[in-house]
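Everything below concerns the one structure shown next.
Note that this complex is displayed minus one protein chain, with the remaining chains in position.
For chain A:
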């Protein structure tokens, strides 16, 4: 008998004729609320991300003095400042500029899904500065809204603020292994 058959046999013996209970879903479902951009900004800032409301991505990037910059292959070229130092090797990069797939207002979370304008996962992990661009139509209100938009078959990275830890006395401290600086550029209206 293989371990597979053994375990499945044990489970069936353990369950006997256990009835399958109904799942209760009385929580707030997807598409129940309008996304609130002010709430998103508040949440991002609360978790120590820096927010820029601007349509001039290249200008924001240049102002941050990103140093050696790595880019995903399908990034909008107009976002890259002229004269930027572009490197191919993420191991050598000091900063990365990516687009995003979804931003969740209620939690201040940005999700990357490995699309050509976001690149493979390691490019947004190794550099110390991550500049991430969010379009207004990518902002959703809640976690259920994000789940409804995402494709789980793509590699997904959910990012809520810069790298942090709660391991020292259970307080949140920013800056461990991932990018220690997260800058978010919100397109659609220069309020800055």
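What we mean here is this: a residue touches a chain if its C-beta (ideal position, glycine included) is under 8 Å from a C-beta of that chain, and two chains touch if they have at least 3 such contacts; residues count from 1.
Note that in this section contacts and distances are computed from a predicted model.
Colleague: One chain is missing here; what is its name in UniProt, given the choices "Sulfite reductase (NADPH) hemoprotein beta-component", "Cytochrome c oxidase subunit 1", "Sulfate transport system permease protein CysT" or "Iron-sulfur cluster-binding protein"?
Modeller: Going by UniProt, the chain not displayed is called "Iron-sulfur cluster-binding protein".
Colleague: With the missing chain put back, which residues of chain A would touch it? List them for me.
Modeller: These residues touch the chain not displayed: 1-15, 18-28, 30, 43, 47, 91, 104, 106-109, 114, 120-122, 125, 143-144, 146-148, 152-179.
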